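Only one structure is covered here, and it is reproduced in the block below.
What you see is the complex with one protein chain gone and the rest in place.
Showing subunit A:
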Amino acid sequence: MLGWGVDFLRAEMNRLLALLFHQGVLDEQFLQLQQLQDESSPNFVSEVITIYFSESEKLLRNLRMLLMDRELSDYKKMEIHLNQMMGSSSSIGAKRVRNVCVAFRAASEQSNHAGCLRALELLEHEYCYLKNKLHELFQIEQQRALASGVRYPAQHD
């Protein structure tokens, strides 16, 4: 029945959000983002997250390229990319991704190539996890929006 679908889906979304909070994947800043979404800007969160995804993937590609040459790794450039990724992750509430960036930056400051490689792999892993979970979140949200558009005469909300 679609009637109680809305409540069920909202509960699902809250459950997923609570899990992500508990895991430290997201922090309070993500809630701030949601609060900025309203009728006048109904897609604000997904717009921002979409920008975050495309920027992050570009940065991750750049980081991997910079680490390909063991001898001539440009650590300064890596730090610039990392600062960018740290900033944007912090702005959307992606706490774990941001924390890996911090560790990555420390390795880069020490010109620790192996450490940087390990950090990059961890960063890619965390980013993937975050992206998958956010997609899940958006899917649930979309279903909820659809379900709330359906009305049944005998329903009370």
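Just so it is clear, a contact is a pair of C-beta atoms (placed from the backbone, for glycine too) under 8 Å apart; a residue touches a chain by one contact, two chains touch by 3 or more; residues count from 1.
Note that contacts and distances are computed from a predicted model.
Chemist: Quick one: the chain not pictured, UniProt calls it what, "Calcium and integrin-binding family member 3", "Response regulatory domain-containing protein", "NADPH:adrenodoxin oxidoreductase, mitochondrial" or "Vacuolar protein sorting-associated protein 33A"?
Modeler: "Response regulatory domain-containing protein"
Chemist: Of the listed residues A:62, A:91 or A:143, which contacts the missing chain in the full complex?
Modeler: Spelled out, the listed residue whose C-beta touches the missing chain is A:91.
Chemist: Among A:17, A:100, A:117 or A:137, single out the residue that touches the unshown chain.
Modeler: Counting the whole complex, the residue in contact with the absent chain is A:17.
Chemist: Touching the hidden chain in the full complex, which residues of subunit A are there? Just list them.
Modeler: Residues 17-18, 21-22, 24, 27-29, 31-36, 38, 41, 44, 47-48, 51-52, 55, 83-84, 86-88, 90-93, 95 of subunit A touch the chain absent from view.
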